[in-house]
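Please find one structure pasted underneath; my questions will follow.
Shown here: the complex without one of its protein chains, the others still in place.
Going in written order, the chains are labelled A, B and C, and every chain counts its residues from 1.
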Amino acid sequence: MKAGFLALPLIALPFVLNDFWLTQIATRALILGITALSLSFLATYLGVVSFAQITLAGIAGYTIAYFGPNTVGVGIKLPFWVSIPAALLFSVTAGALIGYIARRSRGIYAIMITLAIGVAFFYFTRQNYAVFNGWTGFSGITAPVVAGTSLRDPSTLYFLSLATAAIAVVLVSLFARAPLGLAIQAVRDAPSRVMALGIPVTTPVVAAFAFSGLIAGGGGILNVWYQERISSFSVGLGPIIDVLIIAVIGGLRHPLGAFLGAIVFVLLDTFAVDLIDRDRFNTLIGMVLLIIVMVAPNGLQQLAADAVAKLRAKEHQSGKSARIKTNT
Amino acid sequence: MSLITENAVCPALEVQGIGKRFGGFWAVKDIDLVIKQGERRAILGPNGAGKTSLFNVLTGDLSASSGQVRMHGEDISRYPMDKRIRRGLRRTYQHAHLFDGLSVRDTLFLAVAALRGGWRQVWPVSQRDARVQQAEALAELAGLSDAIHRGVAELSHGQRRQLEIGIALAGEPRVLLLDEPAAGLSPAERPKLRELLTSLPNHITVVLIEHDMNIALQTSDFVTVLYNGEWLADGTPDEIVLDDNVRRVYLGGRDGD
Amino acid sequence: MKRLKIAATALAIGAVVAPAQAEDIKIGVISILEGAFASLGQDGIRGAELAVKEAGGVVDGQSIDVITMSSDASPDSAVNAARKLIEQDNVDILVGPLSGSEGIALRDLSKSYPDITFINGSSAAQDTTLRDSSENFFRFGGDGAQWMVGVGQYAYEEMGYKSVAVVAEDYSFPYTQVLGFMSEYCSAGGRVPEKFWTPIGNKDYSSVVYSIPDDVDAIFVALGGADAVNFLTQYDQAGGDKPIIGGSITIDSSILESKGPFKNLLIGAPAGTPTVSDYEGDEWIAFTALYNEAYPDGFSAPSIFAHHYYMGAKAAMLALDEVDGSLDDGQQAFRAALTDLEFVTPTGGTMRLDENRNGIIDNFVTEVYEREDGSLGTRVVKVVRDVNQVLGQDPEIFLASGPVSRDNPSCP
Partner (left out) sequence: MRLFLIVTLNGLTLAALYFLAASGFSLIFGLMRTVNMAHGALLLLGGYVGYDVVELTGSWMLGIACGGLAAALAGAAVQAGILGWMQGDELRQTLASIAISIVLADLMLWYWGGITYQVSLPDILSGGQKLPLLGVGYANIRLALMAFAVVVGVMLWFLIQRTRFGAVIRAGVDDQDMLRALGFPIGRIFIAVFALGSALAGMAGVIAASALSISPGTDLQFLLSSLVVVIVGGMGSIGGAALGALLVGLAEQYGLAYAPTYGVVFTFGIMVLILAVRPQGLMGRSEQ
């Protein structure tokens, strides 16, 4: 019922929007939302804020670029039904590895170790030409053509992103209720107590990061088809911060928060330049971000949910308060 | 491999010369204990007597500075905590860090799954899964049937103690160490706890740290008293109540009522 | 908001000049307006606007609407900016971008928008037009290798440097610059025993400074912005006294007008560049006057970026004029006009395109000198006209030597 309420307008979008709004706004927000979801999954269920999610998305993206058609003459061409699973395999494996490295880090230290991993990866891609083609990276990447339709086709890519996002949200909620998901949450609440149950803490941490690698990898593949390119810039500090901003302004408590945050971010990123004199749009972006952080500590999703709840409560109470007034 | 013959020969827990040192300070020093299979043993002592430190060393939360622990004849002194747990040694914690983000049922499920295997499963389990059934049975045993779907964060203090015991009873415990299960409970909650303790199956050996003399003396067969980290006295509840040393240091000269 | 305001204004004016308004031609300009390149990017915008202003902002009765968009030096952001300009702002012609990797990204993007014409700004990667060129991507300017033509020979023959060390940033644009310098210098007989590729944005070059061999005659420096300032300062402070040879953006007005004592090092340094701030040619003096009048708060003379964005936008204006402002039929006529265009550049040469739609340019060998007021300027010591993209070599041999990299070319 609620899902249908949400799904219908989303499915109708390609018939309403022009290509710009569909691809540059809606599809881009979905793709960023998927990557941000991998971050909010870790934050919500493992209690770790990871700055390495763009790295995981980038690993999947680079895999597609390296094993796919590109115009820079680096890599080996493989059919997409090989390169896509390979991309996800690499991002999951990298996620597990990062989880293992960061297994003992919590709080601010987890932020820092993942940030260091992200920045190290960024510099590595920038310096390495054999695999990552350095500074320039890969361009001219074309999405696969399935049954005569390019997956980069505006509405095809939109539906693909929408489906991936829906699958990601469903996977997150299923995984959170699975025994391993429960163990991950238990580690978040009391790691030492998890050990006292006889469960080694490392496994849930590694599993959580690996799972986040799966989600981020999905976002990374879509992103490389959407951008038709990937380079060291795609895994740099800018995108790392962007995804963090999206996840946090959206709210970390609900999987849909990531997508709400992504819509706001994409609109701001695209149109800030029109709202204000073309020179000072970064000030506007910063100010809006600051205001959101200040007025909505738990993100926009929570803000919206609170507003709805308050509205309902008000309707309930309006009769009561009127009575009180007459008493005084 | 007969459990019965093994148990007939070996005590459930045999502690020899156990000590734990922090810097130059011995929190527990040279403790010997022999606890028979199925026994109800209370460990008493004023604050700072070393009771919880003793538990920590027995379960492997802390490593021992000296001495040896045998459980059912097996030397477990060097085993990591999770291995001791799989051998049937369980404990509750006095200041429990529970999983505030999980429900009572999920917590108990996880405790069961940790021992019976399958906690690595990446898809949700069905309601009819044996481990879920077991978690629900544990909740009933611990008196938490009504609160089974509640979040742990919403539980009352007494319910948290009950959940602690529920967790400790998951799998097949053989030796149960209870660290002040009655601490902080309201007078109304205490009888329920006593009932729970006395209803524990006989094949489980229970070692109990307790401040509440009533609960301790009513639920135990035998009492050990520690003082300043060292052994002070042993005996049945009746003997202990009359022991001069114990009366002096622990009961503070106050007559038992 | 701005969009609303524009719409409102358009409606208000519409009653008077409705026909012209309806057929506005929109030119989107992409440049870097944030981060370390911001002031250079702003100058690029000035150049593009200047070309439109010069034509009175009108072609054949149609007003020209310039819409700017910022990228952040990353190819991704340049592509996003271009997509927004094309799909949302409905521009007909794109001018930009500023940096090399962005240029290659837009070249690739242009293949997805065959009805839009892309004109390069100042980005100077070789492959943008040399390999995998695109039918609707034009560059009225050279690449980084063309910008160094004349310097290698000058350094070897006039200055007598037999051996040179290279210090350059570790990415494609400096690779291209080094190629332009070395292909000439090495064939003249010079040697380059060591190349130091440093990360862009490096702050502390002191360990590079001390690694430069004692037996080289000069140092070829291809660093930009703050990197050049840092390297030169630290080399100076360490007592370094080897002469400097500059890359195109190492010695540019944006660098010469930065503040600091390091600048004395540069006096007398030769460099290769398509843009000379103090060039005495009549066309350049007129161009500078135009620039100064329009932008009193700009640099004292147009930078390499203003110059190249100007040429790109100017080509668009001239070709538009030729086709009477008509962009019908997928801009075919407009593109044909662009392809055949010949015009006199601010440096006095004749700009025209080769078969890959890359500019055949004038290049300068300059040296830095101190003006009477103590500020620095560059003056021309040699002009090389009609430099094409294969640097005058046989195209097949040139292409066969492969794309630029850290190790290509090499003559230790």
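The criterion applied here is as follows: a residue touches a chain if its C-beta (ideal position, glycine included) is under 8 Å from a C-beta of that chain, and two chains touch if they have at least 3 such contacts.
These numbers were taken from a predicted model, which means no experiment stands behind them.
Looking at the complex as a whole, the chain kept out of the display touches A, C. Considering the full assembly, A:Val119 is the residue among A:Val74, A:Val119 or A:Ala166 that touches the omitted chain. Of the candidate positions A:Val16, A:Ile76 or A:Ile108, contact with the hidden chain is made by A:Ile108.
Across the entire complex, the residue among A:Val201, A:Ile285 or A:Leu303 in touch with the chain not shown is A:Ile285. Seen across the whole complex, the unshown chain contacts chain A at 43, 49, 101-102, 104-109, 111-113, 115-117, 119-120, 123-124, 127, 192, 237, 241, 244-245, 248-249, 279-280, 282-283, 285-287, 289-290, 293-294, 297.
Those residues of chain C that touch the chain absent from the view are 34-42, 170, 196-199, 201-208, 210-211, 225-226, 229-230, 233-234, 237-240, 254-255, 257-262, 406.
By definition in this document, only the chains that are shown with their structure count from here on.
In this view the innermost chain, defined by its CA centroid being closest to the centroid of all protein CA atoms, is A. Chain centres computed from CA atoms place B at the largest separation from chain A.
Chain centres here are Cα means. That of chain A falls 37 Å from that of chain C. Chain A and chain B have CA centres that are 45 Å apart. Distance between chain centres (mean CA atoms), chain B to chain C: 77 Å. Touching two or more other chains at once is no residue of chain C. Residues 59, 61, 81-82, 85-86, 91, 93, 96-102, 106-107, 109-111, 113-115, 118-125, 167 of chain B are the ones that touch chain A when the two sit in their complex.
Those residues of chain A that touch chain C in the complex are listed here as 18-20, 23-24, 71, 73, 123, 126-127, 129, 134-137, 139-140, 227-229, 231, 233-234, 236, 238, 270, 273-276, 278-279, 281-282. Residues 174-175, 177-183, 185-186, 188-190, 192-193, 195-200, 203, 207, 211 of chain A are the ones touching chain B in the complex.
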